[in-house]
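Only a single protein chain was left out; the remaining protein chains are all shown in position.
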């Protein structure tokens, strides 16, 4: 079994760090975006979604990030506050940066795509001076999102947050969340992902994301066991490798490997599956559940979110997940 | 009176050059954007609006510009085609540039603002290789928008289009359309606006815009007569200086000055007033109307547009303007 | 004959504007630079060389430019002052820019090359705020060098200086001096060269440089007559087209064309030929000489400079040129 030393006496359960942006979801679905005319605005960004998901599950949640000094930035701040997320670590950019946008196109449940606006985004302006050692020290766990490593000064801010987290025994969860835009090259990406992953306790990513990180290794070959072993040699306790529709597999340092259950659901779109899975899985780790139970709980949360129009706003409560599990058909 | 030599035998009346972008207009109006949830998508950008307005008024209209290679760019292309605008001069960017966005916020009819996304925009990727001498030669008039001067390579493309237009006796209309974003400094702005204005037959701008262009002159002092005189010493035949609610004044090279009428209307928002004014005024110039008549026609068009939700999509036909004029109350 | 209205009552004869840099000339010549070990430092840059040449010929000379805030910049300032050049228009950069460097390699008199350091150079930091209308107004002639158009903010500074020069009837001399580095594209180059050349009284360049400027013209074809005619339609009075070893040809607005004589000399290197030619030719224009005489004087100056190790430091006096002409063999 895994060992995560979540310090009981700390007031914050989880601090998420990274991207805060806006999703603009097409209201007229099942057609190309050229033919849609209206969009609905939601808070988005992988760590934002996970934080919102965690807060809905009653974890005491905080955020470290940076928003634009405009209507979009203020909308995000308000939404986080409404969802009981502590925003004392959310700074307002003063350089004229913009909030990142994601226009979603839902042609069919299987054919979804995103049009991203990521030039000069506020979230990547997070800097080392925005990282408060005391704030991190007061939390049990820190979730970092790989997108925050994509550019300076946010990249340095992540490494400093990791340094403080390790120094103060904060459990570090790494959601790889690799998006090719913003990065200059695959080599740059792999270099800085690896330097971050070395310092993390729990690493969650898709097989393709781990392959990206292993590009400098001659023996690279999509071998889940080897992938997990590499990180256990550093600080990792749990490595979760996602294989899409075939489900995920979790490895633990003590040699264990585990699969969770998956549910049948009516899919509207695929966005948000990973973030809802992660937040509910993390909830399970906080409860001390064994991995299969936490993973199954994550899958149930994902099944709920992919049947709804938004990602963030659709994040379920514990009761909603339990109701769903009571009624849904488990596939594996 | 003014002399504009619009060559009768040419197949295209007006080619507009410059910005093609997207307006995302808040559907829930009379509140700050933080509190709006849905937006409607329209084609936007000053020269785009003028071209659409001209086409609605049955001028044979073409466009020279560049759109992003994505859903937004394709939406713009489709909309121009639907509005009978020739898009043979509209190229598709291959560098990964984005379509510019303008989120509009309507707090009240008097308090409107725009949140612009202008980083890495496709319209400023227009380059000299996109400028076809033959295409320009086939038109009676060319409308350039100052925003297209804001950065290379679009800046060079504008100067080349101007060079071809002068070479082939195409009448050049200059809509100053100054927007501080994208420009590096006021000095840069004034320098390149002046170099363009020297080559134009009709120049339309606000008093503030002309002040910006005169910043290197010690005697600068918001003197409309002097402002107009300066450009008559180059190629200008008509200079129109807009004074907001106090109306516009047109100067002609032969010493004339003229005012047009203004109408009472129910204002929803102020966006689009200038573009609808310009397109209807240009229509008047094409009809050979005297300036007061053309200006009054322009004002009527503006009054219609500011009472509606969009800019481009609200551009009226000749019949609509005439109906409006028949019923509306003229204020001056 | 040409008409240049050099205002007699003005205290400054010639202001040169543009590049101030450092030549580092290999001391061990007739070998590749890989095998040289020591270099001698001289002031360099085409307009600097022309200004130094003009000052040596007793023209009252000033300079508008920008130098780095370091030992190289101070060396340049000192050298200009020692050569009786007014440096009140030479500003010191405060942005950390560097002085441009040119390492010269003399493999043989026919095989010379230059290794340029032009990243982040101080001369291109000249800005519109450095351009003093009063200073320009006090001069008879302004020499601009095309290299100063290569980037902002220097580009805007050149156009403003041109604007002031035209406004105050200062004769403008344009030394094309095209160097491909620093420019982003041939199209950008031609665009901004053309916008400057429109405002000049005397234009001096090689056939290749004029070809570059004519790249957007379908009928382009290295026709000297047509080239000159184009600029006479703007403000030019004299256009001089250089054909390398075959000598130069000067065209005047009234239809004249003229050639000057060339002298036999012992060539050490080819650098500096154009700049010494220009300064002595300009001297001739100031004396009111006919073009062939001024051109021959220019050729004699060039013959002297290419037989010596430096460009700037070798610029001859009137007496030296006259002595040379008395003894040298004229080839054409």
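Letters A, B and C mark the chains as written, and numbering starts fresh at 1 in each.
Criterion: a contact is a pair of C-beta atoms (placed from the backbone, for glycine too) under 8 Å apart; a residue touches a chain by one contact, two chains touch by 3 or more.
On a predicted model such as this, the values are computed, not experimentally measured, just so you know.
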item	value
Displayed partners of the chain not shown (whole complex)	A, C
Omitted-chain contact residue, chosen from C:58, C:84, C:119 or C:223	C:119
Residue of C:72, C:302 or C:315 in touch with the missing chain, whole complex considered	C:72
Where the unshown chain meets subunit A, residue by residue	127-129, 133, 152-153, 155-156, 159-160, 163, 184-185, 187-188, 191-192, 194-195, 216, 218
In subunit C, positions touching the absent partner	24, 27, 32-34, 36-41, 70-72, 74-75, 78, 98, 101, 103, 105, 115, 117, 119-120
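In this section, only the chains that are shown with their structure count from here on.
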item	value
Chain-level touch network, classified as line, ring, star, complete or other	line
Whole-Å gap separating subunit B and subunit C, where each centre is the average of the chain's CA atoms	41
Inter-chain centre distance, subunit A versus subunit B - centres from mean C-alpha coordinates, in Å	44
For subunit A paired with subunit C, centre-to-centre distance based on mean C-alpha positions, whole Å	61
Shared interface positions of subunit A, touching two or more other chains	none
